[in-house]
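Encoded as C-alpha cells, here's the structure I'll be asking about.
A single protein chain has been omitted from the complex, and every remaining protein chain is retained in its original position.
Chain nomenclature is as follows: A and B, assigned in order of appearance, with residue numbering initiated at 1 for each chain independently.
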Amino acid sequence: MADVKPRIKLDKKDVAKGGIIEVKTLVSHTMESGQRKDKDGKVIPRKILNKFTCDLNGKTIFSADIESAVSANPYFQFKIKPEETGTLTFTWIDDDGSKIQATEQIKVA
Amino acid sequence: MVRPLPLAFTALALVVLAGAPHAQDMPPGPAAKEASERPAWQAHGLKPQNPNSPFDEVVSGLYFRSKETQEMQADDFNNPGFLAVEQGEELWSKVDGAPGKSCASCHNEASTSMKGVAAAYPKWNEKLGKPINLEQRINICRSGAVKAEPWAFGSSELTAMTTYIRTQSRGMPVAVKVEGPMTPWFERGQSLYYQRNGQLDLACASCHEKNHGKYLRADFLSQGQSNGFPVYRLRDQRLVPLHERMEGCMQDVRATPFQPLSDEFLALETYVAWRGLGLPVETPAVRN
Partner (left out) sequence: MTSAKIPALNRRQALAFGTGAVVATAFAFRTGPALAAKPATDEAIKAFTRGKEPVRGKVKLELPEIAENGNTVPMTVSVDVPMTAESYVEEVMIVAEGNPNPGVISFHFTPSSVAEANTRIRLAETQNVIAVARMNDGSVFSDVRQVKVTIGGCGG
C-alpha cells in the first residue's frame, strides 16, 4: 500500500478567518471486513484503514475512528473552519500499522 | 462458482420473464411504489440511430439507477471509478519491458491520441482476422512494442488501463462498426443475445429488451447497455469490466458462463455496443 496516492479536493484554499473549507478525500483500499470467507471457507482476516485524521499545523481538527462497515475505497467529506494559515495533513492508518499521508497548504487571512 | 439462488428469484423470474406474454399487464406489487420513486428513465432516451434497433429509445443504464448512485457518478471527485482512471494514467507513462517503453513512448498524450478511440471498439483486426476489444488491443501492444507480459483479464492493471483509455472518449457517442468482416460477428452476437440459457432459461433479451424498466425481484432492470464499462459497482466496490459483468448475468440465470475474452463474449460485446449506438461513453460509470 506504500504507493497509494489519496485523492484530496478542497473547495477553496484561501479563506477569511472564520471561513469554511469543504474537504473531500478518497483513498484506494479494499477494507477487508474480516467477515468474508475465501473459496476454501476460511475467514479472510480483517485489514482495514481504522483511523483518519485531518491536522492543521500538527493539531487535529477533524478525525474518524473507522470500523469494517465503511465501504472499500473510503470517501470522507467534511468541513473545517481553520484558525490559521498552514499545512493540512491527512493521515489514514492501516490495521498493519502502515500510513497513507498527504498534505495541502491553506491560507487564512 | 455456483451460488444457490433464492427460490423467490427463480419463481419470479419464471413468472415475469418466461411465463407472462405481457409483463406490463402484471398487477402492481409492492415494488410499484418504489418504481414511482425511480428517476424517469424514459426522459433520457435517444432516438435509435439505426432503423433496425430493438428499442424505441436507447437509454443508458445510468437512468435506471437511484438518485444517490447518479449523484455519485455525476461528480468526478465523488466517483470512486476515478481511482482506476488515475492508476491507468500512471501506468500509461510507466516504462516496462526490455526496450524501456511505455504506452506514452508511442502514443504520447492519451488525452489527444486516445480521444474517441475506445468508442469504436470492438474493432476488426486484419492481422488476426477477427475483432478485438480494448483489453486485447492493450495486451497486443504490451506483448508487441512494449515487450512486456500481457496483463491478465480482471487484473487491476488491465482494468485500470481500459478505464483510462475509455475515459478519453467520455461524452463521445458509441460508434462501433458492424459492416464488412464484422457482420458475421454481429450476427453471432445477435443470436447469442436472444438464445435462452441456463436453468432459468433466460436470454439477455428476456431481461434487458422485454423487461427493462421493471423489477425482477429487487433488481430494476436496465437495457443492459455497455457505454459505461468498466463500471464501478457498488456491490463489488471496484471497477468491473464488461466481460466479468456478462459472466455474472450468466451465473444469475444458472448457466455456465463463456470465458472472458472468448469469441462468444467478443461477438456479444460487438452486438451490445451496436444496441447502444450513439449513447455517450460514460466510463467510469457507477452502477449497483
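Note that in this section a residue touches a chain if its C-beta (ideal position, glycine included) is under 8 Å from a C-beta of that chain, and two chains touch if they have at least 3 such contacts.
A quick note: this is a predicted structure, and the numbers were derived from the prediction, not measured.
Engineer: For the chain left off this view, which of B:L91, B:V178, B:L216 or B:L242 is in contact with it?
Structural biologist: Considering all chains, including the one not shown, the answer is B:L216.
Engineer: For chain B, enumerate the residues touching the unshown chain of the complex.
Structural biologist: Within chain B, the residues touching the omitted chain are 5-6, 8-9, 29-30, 32-34, 37, 65-69, 71-72, 216-219, 233-237, 248-249, 252, 288.
Engineer: What does the interface between chain A and the hidden chain look like in terms of residue numbers?
Structural biologist: Touching the chain left out of view, chain A contributes residues 20, 33, 35, 56, 60-72, 74-83.
Criterion: only the chains that are shown with their structure count from here on.
Engineer: Can you compute the centre-to-centre distance for chain A and chain B, using the mean CA position of each chain? Integer Å is fine.
Structural biologist: 32
Engineer: Inside the complex, what are the residues of chain A that reach chain B?
Structural biologist: 5, 7, 9, 24, 26, 28, 30-31, 39, 71-73, 75
Engineer: Can you name the residues of chain B that touch chain A in the complex?
Structural biologist: 1, 77-78, 80, 82-83, 86-87, 237-238
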